[in-house]
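Quick one: the structure is below, questions incoming.
Here the complex is missing a single protein chain, while all its other protein chains stay put.
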Amino acid sequence: MMRRVMSQALAAMGVLVSTSMLAQPIRIGAPQPVTGPDAPFGDKFKKAYGMALEEINAAGGINGRKLEIVIEDHQAKNQLAATVAEKLITEGKVLAMTGGRASGQAMEIASVCQRLKTPYLVDHPSADMITAKGFEWVFRNNPTGSIYPMAFSDFITNFPGAMPKSAAVVYDNTLFGKTIGGAVIKILKAKNVPVVADEAYPVNTLDFKPTMTKVKGTNPDYLLLVAVAPTDAVLLTRHAREMGLSPRAFVGFGGGFGIADFTNQLGPLAENVFSSAAWSGNPNDPKTKTFYEKFHAKYDIWPHEHEVEGYSAIYILADAIRRAKLTGDLDADRDAIRKALLATDMITVFGKVKFGNWAGPLGDAYTNQNVYSPEQTVMAQWRGGQLLNVWPKAFAETTLVFPEPVKK
Amino acid sequence: MDTFAQSLVSGVLTGALYAMIGIGLTVVFGVMRIINLAHGEMVMLGMFGAFWGQRLWKLDPFVSILVWTPLMFLFGMLVYRFLLKKIIPGGELNTLLYTAGLSLLIANLALFAWSGDYRTISLSYGITPVRPLGIAISVPLAIAFVLAILVTLALWLFLSRTNLGRAIRATSQSAEAAVLMGIDVERVAMVTFGLGTALAGAAGILLAPSLYLYPTVGELLIVKCFVVVVLGGLGSVPGAIAGGILLGVVESLGAVYVSSTYKDGIGFVLFLAVLLYRPSGLFGAGK
Partner (left out) sequence: MTRKLALTLAGVAVLAAIPLFVQNSFLLHVCILVLMWTVLGAAWNVLGGFAGQVSFGHAALFAVGAYTTVILFLKGGLAPWWGIPLGGLAAALVSVPIGFLCFRLRGPYFALATLAVAEIVKLVALNWESVTAGSVGYLITTLPPVRLFGLEVNWEKKLPFYAAAAALAIVALLTTGWLRNSRLGAYLVAIRENEDAAEAVGIDTVRAKVVTLALSAFLAGMGGGFYAFYFRYVDPDAVAGIGLSMEMVFIAVVGGLGTVGGPLIGAVFLTAVAELVRDRFQMGHLIFYGLFMMLVIRFMPEGIWGRVRRLTAGLKAGA
């Protein structure tokens, strides 16, 4: 009789303990630029996280517990990113982190998470070194800067007649621009394509006409433009056209070439420009399509790479947290999530995800980088004001236009 | 030769717009001996004026310049009357620091109000450039160039033919003598600051279709402005014009024949060199 009472009491206590834990939401931290010049990007992630959050909580949360995403403002400053990351981890007691947006801030966040032993799932920042420092607490879903141009490489190799006879490469002097510019030049050299112009420009240049004049003098077969800032992307293209450059193809690398602004500002000048690396899921996949429509219905904008990456990151974390056995002890739980992430093997609207250690195209030794990243690059093309995937064929939404029709 | 001609023309056109930005600053310096660090933000406000004018009322920027310039003039006078007037007696450095604070305030208020989104002004006639003699010239830039010349001409007429203009020039030469001649120096200062602000705003409107706008663009522009004004000699309007065109050409040719990476660096080195060795400007016109 005593034993029965005891066991019932114990069971009751167990229920009490687990329900009190059940009552506690699962918190994920996400530093983003909420104010300051990068705020528009932070807003994209806010929307994407918001939608994922709603869906997951509506479906019952994670093992019955509500999910909460805490966004903190880092104003695109490295120092602040470190500050808010620490705040989220020590004060906010978050179980995991995501976000960052730009590579400089992501680097600080990764450093903090590694030291404070909290899992950090990189959703968008692309600098190779974030997952090339051997940080076992840092994971990345999206492709790195050096992986970005792989679809381009595939295109010029496999599309008949696409191999450039010569190429001019113009890139900005940020980490992003230099990584991608470097990767592109490496690809071209490996295929014996003469690089007739190699121009690095300072970010937020007011005037590209001189650079384009110089490039025009080299008469390139392909014009490859790298821009981390959307304004540079627009001006580069505009001034290139103004100076009368007529290569067989304009290829843009960088977020700015893939957002709605590009076509809004340039109108007909944007037609037929290729945008490489703005991977935003496979548009031929019905699940991805459903996601696009739902997002558009909710926020009245079409999601592109930032939104898809943010949305998927939350699902990846949710999946790992679901599998992790959480005990309420913060350090143990964070480690459990880390272990669960190591075992991740799933499909999101972004694509397949599995984290592994492998060597990148420029030789970086990656730790916990999504092994499917090389497949997650695509060439898209601006057609009639819409950005449509055109290569590889499996992800193509339309047939591509190449070479660029000569204007009279 | 083609490349050279093209980059020269591009440089001159862009340089003229740099000059426009610089004229406002140099006029204010000439009369009041203050370097207005918030000048870049005045240009930014002009740019946004052109943008909202087009977005909200479908006004072509080159038309809305007629609306915004007088408004900026008023704004400048108010800024002087209610903010700067009490600060200037505190000394050059205090004023410098004050305008630095003002610059930060305006830029960040704009950032808060209009968000950091980059915007451009698309003009239907801005898409295809004209190509006289095979040199590509963007239409909005060409119009801006012509208007800049007209504005500068109007400024010159104002300064040389009107009483107020003469008062401004007199005060610029010697404030003490001006007072002795019975000129209301305070009024002159207020008008001059209004003028400088109006010129900045106009420059912004002319620039806007050829560039992109965002609230913190003033940071970039003020630096170019300083280079222009120092090259030409602080306080000299013709100096600012020459300095602007020179900077435009140096940057353009520099980007083509040296390297895009160091193009800005060339400007800074030139700037430092002039500051140190020819402080009255390349043409000796400064004060």
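What to note about this one:
Which chain is which? They are A and B, in the order written, and residues in each are numbered from 1.
We adopt the following convention: contacts are C-beta pairs under 8 Å (C-beta built on N, C-alpha and C of every residue); 3 or more make two chains touch, one makes a residue touch a chain.
Everything quoted here is computed from the prediction, not taken from an experiment.
Checked against the full complex, the candidates A:30, A:175, A:226 or A:259 give a single residue touching the omitted chain, namely A:175.
Screening A:115, A:191, A:325 or A:354 against the full complex identifies A:115 as the residue touching the chain left out.
Here the missing chain is touched by one residue of B:63, B:97 or B:164, and it is B:97. In the full complex, chain A touches the omitted chain through residues 34-36, 73, 75, 77-80, 82-83, 86-87, 90-91, 104, 107-108, 111, 114-116, 127, 129, 133-135, 173-175, 178, 202. Mapped onto chain B, the interface with the missing chain covers residues 34-35, 83, 86-87, 90, 92-94, 96-98, 100-109, 111-112, 219, 223, 226, 230, 261-262, 264-265, 268-269, 271-272, 275-276, 279.
Rule of thumb we're sticking to: only the chains that are shown with their structure count from here on.
Our note on geometry: chain A versus chain B, Cα centroid distance of 39 Å, whole angstroms.
Residues 35-40, 170, 173, 199-202, 204-207, 209-211, 213-214, 216-217, 229-231, 234-235, 242-244, 261, 264-269 of chain A are the ones touching chain B in the complex.
The touching residues of chain B, counted against chain A in their complex, run 2-3, 6-7, 10-11, 14, 111-112, 115-118, 120, 122, 127, 129, 131, 136, 138, 211-212, 214-216, 220, 224, 251-257, 259-261, 263-264.
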